[in-house]
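The complex appears here without one of its protein chains, the remainder shown in place.
And now, chain A:
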Amino acid sequence: MSQLIVLVVGILAILFIIWWFFGKHQVATGVAEVASNEQTIAINVSGGYSPEEVTLKKGIPAVLTFTRQDPSSCLDHIVFPDFGINKALPKNEPVTVKIDTTKPGEYTWACGMDMFHGKLTIK
């Protein structure tokens, strides 16, 4: 009897792992708030980025504020390769990143080791 329970629980756990890590999941998206000719958005860094996808309006200067809460050194840098930005993210300290929004398109950002990713859309 206990064997059957373990079997069922074990198979469920395996299915859960497959679904959780390999299934398609909705990512958190965010649109920046526009106020007096500046758009701002706060991004929380903990086990990844929330939101993970950010949409910005073209032509309005944008400021992204990253706050790292994750203790992992994996996330201690933020890199925007297209904009030549590479900043350190001290834990629990908001770090602002200014984005030039003159050119529309899709850009990515990543942590210092290119493990975690986020997407920036300017339109």
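As a convention for this text, a contact is a pair of C-beta atoms (placed from the backbone, for glycine too) under 8 Å apart; a residue touches a chain by one contact, two chains touch by 3 or more; residues count from 1.
By our rule, contacts and distances are computed from a predicted model.
J.: Can you work out the missing subunit's protein name as recorded in UniProt? Choose among "2Fe-2S iron-sulfur cluster binding domain-containing protein", "Response regulator", "P-type Cu(+) transporter" or "ABC-type metal ion transport system, permease component".
T.: This omitted chain is identified in its UniProt record as "P-type Cu(+) transporter".
J.: Name, in rising order, the residues on chain A that touch the hidden chain in the full complex.
T.: 2-4, 6-7, 10-11, 13-14, 17-18, 20-23, 25, 46-48, 50, 52, 69-74, 79-81, 84-86, 110, 112-116
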